[in-house]
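Apart from one protein chain that is not included, each protein chain of the complex appears where it belongs.
Lettered A and B in written order, each chain numbered from 1.
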Amino acid sequence: MSTLLTLAPEFASVVALPAADVPPSVPRADFSDTPIWLSAVKALLLFVFLLLNTLVVIWFERRVIGRMQNRPGPNRAGPFGLMQTLFDGLKSLFKEDVKPAAADAFLFTLAPILFATMAFVSFAIIPLGGTVNLFGHQTPLQLTDLSVAALLVLAVAGVAAYGVILAGWSSGSTYPLLGGLRSTAQVISYEIAMGLALVAVFLYSGSMSTSQIVEAQRNLWYIVPAFISFVVYVITMVGETNRIPFDLAEGEGELVAGYHTEYSGFRFAMYYLGEYINMFTVSALATTMFLGGWHAPLPFNLIGDGYFDSGWWGLLWFTIKMWLFMFFFVWLRGTLPRTRYDQFMAFGWKLLIPGTLLWVMAVAFIRGAQLGFLGDSSIAIAGREIPIATLIVIGVLLVAVLVVLWLWETKMTEREEAAAKAADVPEEIDPYAGGYPVPPLPGQRLREPSTYPALPRAGATATVVDTPTVENKEA
Amino acid sequence: MAEEQKGGFFSDLFAPVAGFGVSFATMFRKIPTEEYPEVKWPTAPRYHGRHQLNRHPDGLEKCVGCELCAWACPADAIFVEGADNDDTPVSEGGTGRYSPGERFGRIYQINYLRCIFCGLCIEACPTRALTMTNFYELADDNRADLIFTKEQLLAPLQSGMLAPPHPMAEGMEERDYYLGKVTKATDAQQQWSDEHAAEYTVSSTTTSEGETR
Partner (left out) sequence: MGYGIEEKLPSGILLSSVEEIVGLSHKSSMWPVTFGLACCAIEMMAVGGPHYDIARFGMERFSASPRQADLMIVAGRVSQKMAPVVRQVYDQMANPKWVISMGVCASSGGMFNNYAIVQGVDHIIPVDIYLPGCPPRPEMLLNAIVQLHKEKVRHRPLGANRAAAAKRAEEAAMAAVPTQLQPATHDHGGYVGKNLLA
């Protein structure tokens, strides 16, 4: 109900989006003045940037969760406990690196390396800022850009799943194997919905290059026209990174610690690191796809002819937006418990994937109408030219949503009535009616058995008669 | 289901995510944490902490070695061995006086790795010799050090007290100690103690033999 209600303003904003606002082709990032050595420097800086962010975010997470649970969190290692992550890492370094006898030596070592390095790779295509002057060269704050950059992130996430499944298999132990399978199933299932959620963005921007997508959001962030996609993406990114409430791969109660049960010391630290870098990656992608990337938020992009909306300032806005997502991750962890595995899978396959498919179709129609594929006639509303086809498509969609809503409500009411009927408890109960002793529900009276020893009653089976039932008399 | 209270439109709308509000709001609440090693909050006055063997106001021990505490102990954590005591000093063939009673607790040990701090020993003690303090920092790195002996358990000498052995205050009987008629060590006791000081620095170690059970 609540999700559907929030749709209304969203549709209105789509109506207000004139076709001319999104040019068919926005410029890609220009790498013509970027020598190879500068790319290497940028890669190094990116690596340092991510490591520093990880150092801070683990401390940040533990402190914020502490505050959410009304306790201070780590505050004894260094000022404000800031050294906590560093000491965690050092300790892992100094710890014995256990390799189980049954483990496959090569894959056991390869898996964490694969996981940690793949986590870093996706960041290569994320635009962190505008074009800046770096060592005398005009170069964008982005390591590289591809015409299919967004797909690279999904592909790399797929490869990282190998790090998980190989860890589970090569440990030579049961729990890691189960945890690895679970985690891989989860990552792959949610990647489908994630990819579909991004399709709406591709449709709006007409490109898969991250720099073009960011540039296309200069006037309107895609969180507005593709709000449903944004919601789906945020849900799937939590599933993708194995975080609470979707950290089923590490369910302590059933799987000890999931795929990294057998890992200790530095190999474990690499999983720890990779997990947090993955969080940054999905957050950065969400920023790039839906929150306008490195573009300044509303009041700042109007100041000084876009002075705050270019160059190094972009890095600031990008970092702030990315950290908002990190805070959201922490907030989730501080609020929600773990979901059940079957519910989690049912949610992904039965709701997210078909729902997103329908949404992508709807976006395709809206987009087609905007670009004039469904007729050229337009109408002026409040001074803006809006194609009639767009209005018709949106009208049809609204009607469809209302119909679905009505059907759903009817079904839910029926179900509630049925449940209420089922919950009606009869006043009397025959404890042996089904052949097994049944205790009375609250407010129920036991029917006194007529004679002793028990005689066959309606519905009672022969076995009950054979055994003398003293309990019957007592009841 | 039926008892669920019906909220307004907005409370229904945000009910599924109300938990987020709770965790967010909690971030700005005052933290009630006790920063333990630096800040130590006092326990409840009745907290069952480490034991203490009390003294009479003139320094004589209240423990009469009756072993009732040891018998009451459900965990067998207390070991007491009583011995006779009289006013005659060791040099004259007696034992010296440690408690106003006929006997005193010659050996008194509590094994803190057995003790469950239930307080049954305190209830059993007929002379209020054994009580519990609020002291709780007892962790140690070996088992032997956690068997506390009489010397560790005895209350420190307060002003006006005199380390036993020394005779009872002159003109007093055992019952007078419990009637509160003795308020501090008298000059005669002090004098006796000074006279026999050399003798009892030696004997005080003999009283605690058999420490290593």
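Here is the rule we use: a contact is a pair of C-beta atoms (placed from the backbone, for glycine too) under 8 Å apart; a residue touches a chain by one contact, two chains touch by 3 or more.
Given the structure is predicted, the values throughout are model-derived calculations rather than measurements.
When the omitted chain is restored, the residue from B:72, B:146 or B:172 that touches it is B:146. Remark: the omitted chain is touched by one listed residue; of A:40, A:98 or A:441 this is A:98. Mapped onto chain B, contacts with the missing chain fall at residues 31-37, 40, 43, 50, 52, 74-76, 111-118, 133, 135-146, 149, 151-157, 163-164, 201, 204-205, 208, 211-212. The chain not displayed touches chain A at residues 62, 66, 69-77, 81, 83-84, 86-88, 90-91, 93-99, 250, 252, 256-257, 260-265, 268.
Here, only the chains that are shown with their structure count from here on.
Here the spacing of chain A and chain B, counted between their Cα centres, is 58 Å. In the complex of the two chains, the chain B residues touching chain A come out as 13-14, 16, 19-20, 22-24, 26-27, 29, 31-33.
Per the touch definition, chain A reaches chain B in the complex via residues 1-2, 5, 64, 67-72, 331, 334-336.
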